[in-house]
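All protein chains of the complex are present and in place, except for one that has been dropped.
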Amino acid sequence: MMKSFRGGVHPNDSKSYTASKPIETAPLPDKAIIPVRQHIGAPCSPIVAKGDLVKKGQLIATTDAFVSGNVHASISGKVIDVGDYPHPVFGTCLAIVVENDGKDEWVEGIPLKRDWQDLDTDSINKIIREAGIVGMGGATFPTHVKMAVPKDKKAEAFILNAAECEPYLTADHRMMLEQSDRIVTGVKIAMKALGVTKGYVGIEDNKPDAIEAMKKAFSGTGVEVVGLPTKYPQGAEKMLIKVLTGKEVPSGGLPLEVGVVVANVGTAAAICDAVTQGLPLIQRVTTISGKAIKEPKNILVRVGTTFEDAINFCGGFASTPEKIISGGPMMGMAEPSIDLPIIKGVSGILAMAEGESNTGTESSCIRCGRCLNACPMGLNPSMFSILGERGHFEEAVQDFNLLDCVECGSCVYVCPAKRNIVQYVKYCKAQNAAKKAAGK
Amino acid sequence: MEYFTLFMGAVVVNNFVLTKFLGLCIFFGVSKNLSASAGMGIAVTAVMVMSSALAWLIYNFILLPFGLTFMTTAVFVLLIASFVQLLEMVIKKYSPALYNMWGIYLLLIATNCIVLSIPLINVESSYGFLYSLVNAVGSGLGFALAIVLMASCREKLRLADVPKPLEGIGIAFIIAGMLALSFLGFSGMIG
Amino acid sequence: MSTEHTPKEYSIFQIAINLTITCFISGIIIAGVYFISHPVAVKNAAAKEMETMQVLVPEADKFTPIEGEEDWYAAEKGGETIAYVVPGETKGYGGKIGMLVAVNADGSVIDYQILVANETPGLGDKAGKEPFKSQIIGKTSDHLVVTKDASNKEDVQAMTGATISSKAVTKGVKEAVDGVVEYVGGVK
Amino acid sequence: MAEVKSNKELFNVSVSPHIRSKESVSKIMWTVNICLAPAALFGAYYFGLNAILILVAGVVSAVFFEWAVQKIRKKPVTVKDGSAFLTGLLLAMCLPPTLPWWMTIVGSFIAIVIAKHAMGGLGSNIFNPAHIGRAALMVSWPVAMTTWSKMTTAADVVSSATPLNVLKMQGHEALIDTFGNASNMYQALFLGTRNGCIGETCTVLLVLGGLFLIYKKYINWQVPVVMIGTVGILTWIFGGLVDPAGSLGFFAGDPLFHIMAGGLIIGAFFMATDMVTIPMTIKGQIIFAAGAGVMTVMIRLLGGYPEGVCYSILLMNCLTPLIDRFCQPKKFGARG
Amino acid sequence: MNTAIMVVLVMTGVGLIFGLILAFANKAFAIEVNPLIEIVEEALPKGQCGACGYAGCAAYAEAVVLDPDVPPNLCIPGKKPVADEVAEITGKKSAEVEPQVAQIRCNSGIAESTKKYNYVGIEDCIAASLVQGGPKGCQYGCMGFGTCAANCPFDALSMGENGLPIVDQKKCTGCGKCASVCPKHVIAMSPIGEPVSVLCNSKDKGAAAKKVCSVACIGCGACKKSCPYDAITVENNLAVVDGKICLEKCNNPICLEKCPTGAIVPLTEDAKKASVVIKEAAAKAKAEKAAQAAQAKKEEK
């Protein structure tokens, strides 16, 4: 039996809607709304103007900041606007709108053929940076930053995060079944760039077919494919590292402190495309699911396609949805509308029918301790909600390690009093940041 | 064994705060947070032991031989007040850190029932010198225990939705009532 | 919290004399009051003690202190000792219980009164009242034992819910009786 | 407030997570009520009319007081969550079957109004409300609270004292005498055909209820096990030393008797597990349970009362905030 | 008699000994503390609101006594009397403290505004603003969860029926705590008695603002043009009134009538009356004009 991490929860995984649906390619949108900020880090500045003609894969926004990710046109056509548009994460954001000319032409020079074996670490990282690859597990952290190992640290292992522990989502699952070559190549490239020989693939054991497929694909590569107990948040990188290597990433530290780099399945595939063919990140596989969707699907979709288009491709709504979520139900964001572009980090779009998503009515904490037992980070979530409610955010940070919370939502899931702990955590973090900023 | 019984009796069974109502001003005034109340508990114990010793000497060598027992109160209170003030000055001078921690409570101690009553009880019950000291230590620790428990409860209730009028001292009294109720469990255990 | 804004300097003598004078005046006042009140207090205390003893032994016309035994009195009627009034002390539920016990020369209890006690009102403090009192009165040392057995009519029945006080008071009385018996020289 | 009625056209937006488990406070509370019900019903059957009156008075008044306080404080009324029902039920189950019913109402007033709502209502109280209610009744009317009727249903357990009382006052031998022989005694203790508080006598039904709660993960098994274990071990070691009939020496106590007598079973399974008033971490709960066990034994063997479960739990309740402070969970990735 | 003499002797002796000890200790252990700190603290109103910029009244007392650069008038709730007292104690000069009250610069209640989504979560403005910017259509407007009211140390704010906070001008000390907690920065501290103000905080362009709120300031500048004293400026599509100018100079708030959306609002009784008069006059003028036009038309015919 696999070692497990402490805490965690077992929500109903609801993956059967789409687990057996092969990835379908969504039609090109009439116009793509491409925000200049699709990642953690500095926003990019547009380098095209209204009226310019762009081709697929053309760089349209960039920046010198290291922690950032280039933005490329996902379709070819005319730039019809550069302005503020709704954004699934930031509310509104500067976006470049490209009107489809229907030609879907690549920009000059790609696709190309490149033998990755010949490349050294720096050139691989350069390619990844130029391709605008960011983490596709949802956090959208620029991958080239992650791959750049500082001098004083040494990477020892690479972990492919294929846990896909969020309920409903099956995009990674389908990719592993259908596109194992891309994934394997991506992992090999990453391992070469990092200079490591040890690799792991962690997959939750509710996807036996994927474990099978990966084992086959990775046979003889020295990469260990491991079936992990199904338990949310198995895919959180600290948990994954703990389970696979037995090491605990120190509080506030990065995986590299224990010599590990973690990347998502989609990220690995994107690395493969970029390095072997020179393709920038302009599309992704995402899961459209939920009871309010007529035909839930896994779709390959261009960045900038609106939620509405994607949902229409899945037959539209079966009933009036009560809630729209970008990402999974545990960590995803509820969205106020479906006029939003799909960006690099949108791993799923869920339309929840009435009663499907359930947040309950908050009552006072009865100190039952379930949240303590569920918290994978070993925190005391009940205190976050209580202290947050009374405005004692400093105490939450200092005495209860609030900043260690990864907002996984396990505590909220199990709470019988339906406490909005994650919201209190966000609240406390925001207040604490504001206070710090004011202090400076 | 006799000393042990006396000591345990003073700490829990006949806890001065919860069964004899002494030292309530500080008990309610300084129990808002845990570290302050722990400091206070120690301070009270220290002052009580030292003044008990002095008081015992004065009583047995001056007041008793000259038949001046009716003046005990006046002399003791003067003794304690001066002693506390002296202590305050010494601490302020030599350990400002300590002073910042519980200097402010020292003056409160000077006008606190429990500090005066222990020496009084000691001499009234004609306890011996050592016995008096043990009684003082036990009572002081009993006070410390009670105030620390009180503070931990109040720290918890600070985050609770206590009815407005009861907030602060009111709810503290109610907790004290429940502490006293719980401590009845010890009744009959010793003495 | 003095109102002057700049602290002044004082000499040691100035400070010391200040307190000394206060104490001197205080001493005079206390001494004065004591001088007046003390005799009254002594007189009242004595009168009260007599009164108490009178209640315990109503037939007596005189109480004379017994030499050699502190606070012991012989109750006399027409010059003849009819009883002894002696103090007793025990430890009850709420601490010390002090009492006065009137004992016949033959070692039986005439009456007793609890003077100081901290027993629970409504429970332990019933030990000084009827019907508990009448159980004790008349008994001799042998039967001054508390029982909880309802069928035992010889000994003292414990008060419901206050066994401790019952035992304590009974023990106090018994000790007083034993003391008297010993003093009288084992008269039975 | 600005809350307009939820508009069907608009989506709901809230912070993640968007799915929640099916557990709720009221589900937990009502389950506990149901687990207690068999033992309560047994008490009602065995002790008769007055016991039924006490149970009804306890529950109805507790629910009423909760409703009234919340109305007066203009807070949302939450009597349906079953916690007041539970407090009333537990209080009634810990009272002697002969108690005048109106005293039960005074007890539940103290439990609900003073011990629970003065401290901020469900979840904020420091002391176990039912126990505060019981302890308050104990000091208010000690005679009524320690008067036991002669049993009528089972002819051979005629005694007007509880077994623990007999043990304390008359010793172990006398205790066995009241039941005839030792196996009769254990049987009576196990089945509940003995004197005692209404709901505390029937060991078997209480244990079954408790096991169901453990199975449902509503309580941690460590708490009853540690508390009962501590009492068992300590009474075994020291129980013989303080027998009124003379010391029997070490290891001469009767742990089985001590475990089943008095309120230990109901206390360990249903009251030392009240999550509101005990530490939150398992470590803290074990400390709590062990402490409560030690206190119980101290009170039973050394103290003025024959039974100590109620006070031991209250005394540990006082310590809970301190225990909580020093037993925080170990955070992930803590250095060292 | 003997006892009485002993009493006096012992008392005096005790007094002398303790007096000497204390006096000696006083010399031996003397250290400098500034007694003024306590006196100043005593004078402060103890709201512990932090409006002075220090962590509470005691901290300010210490700072104002020890640091010569700290002015004595930082305590806003205390207003002038406290400032004067502190100034007197510390020997510093007390400058004028401007009396201020909180003003809610958004007039869009439930009826006047649109909603973006149904908010489900903690009833608190800061928490709600973290969820997609809050449920109100206008991202600059008051969300009405009452965080300001809950944080007012002087109990001067309450939430009105329409979901907007109401300032009790008598209780408001102008400490600014509410303004600092409001995540939308809707609350401004303004001079007491200001006759009119633009109660809107929206920096959206006119059309966008109008779409989500019926009483929005659309930044059209009509008010600015009408104001004879240049008290109004328009920046970021939002008009702002300089209350001090109005207070000093204006007694005929003509701007009120010019605003097409009614975003500019009379605040004082006088201004309200004046506004009615102006509006009536305007209506009359309009009616007259219409009548004249009709007349003219008729005549034409």
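Lettered A, B, C, D and E in written order, each chain numbered from 1.
Here is the rule we use: contacts are C-beta pairs under 8 Å (C-beta built on N, C-alpha and C of every residue); 3 or more make two chains touch, one makes a residue touch a chain.
The definition used in the following text is that contacts and distances are computed from a predicted model.
Name of the non-displayed chain as stated in its UniProt record, restricted to "Ion-translocating oxidoreductase complex subunit E", "Segregation and condensation protein B", "Sulfurtransferase complex subunit TusD" or "Oligopeptide/dipeptide ABC transporter ATP-binding protein": "Ion-translocating oxidoreductase complex subunit E".
From the set B:34, B:49, B:149 or B:172, the residue in touch with the chain omitted from the display is B:172, counting the whole complex. Touching residues on subunit D toward the chain that is not drawn are 106, 114, 118, 136, 139-142, 144. For subunit E, the residues in touch with the chain missing from this view are 15, 18-19, 22-23, 26. Interface with the hidden chain, as seen from subunit C, comprises residues 1-3, 10, 14-15, 18-19, 22-23, 25-26, 29-30, 33-34, 37-38, 40-41, 44-45, 48, 116, 120-123.
Following the convention adopted for this analysis, only the chains that are shown with their structure count from here on.
In this assembly, C is the chain whose CA centroid lies farthest from the centroid of subunit A. The most central chain, judged by C-alpha centres against the centre of all protein C-alpha atoms, is D.
Taking the mean of C-alpha positions as each chain's centre, the chain lying farthest from the centre of subunit E is C. For the pairs C-E and A-B, the larger set of C-beta contacts lies at C-E.
Averaged Cα coordinates give subunit A a centre that lies 44 Å from the centre of subunit E.
For this pair, subunit B with subunit E, the centres built from the Cα atoms lie 47 Å apart. One inter-chain figure worth recording: subunit D and subunit E are separated by 53 Å, centre to centre, where each centre is the mean of the chain's CA atoms. Listed for subunit A are residues 333-337, 359, 364, 389, 420, 423, 426, each touching two or more other chains. Among the residues of subunit C, those touching two or more other chains are numbered 23, 26, 30, 34, 93, 164. Only residues 116-117, 120-122, 124, 126-127, 130-133, 139, 151 of subunit E touch subunit A when the two sit together in their complex. Only residues 73, 75, 114-115, 117-121, 123-124, 126-127, 132, 135-136, 138-139, 295, 298-299, 302-305, 308, 310-312, 314-315, 317-319, 321-322, 324-325 of subunit D touch subunit B when the two sit together in their complex. Interface residues of subunit E, counted against subunit D in their complex, comprise 110, 115-121, 123, 130-132, 135-136, 143-146, 159, 163.
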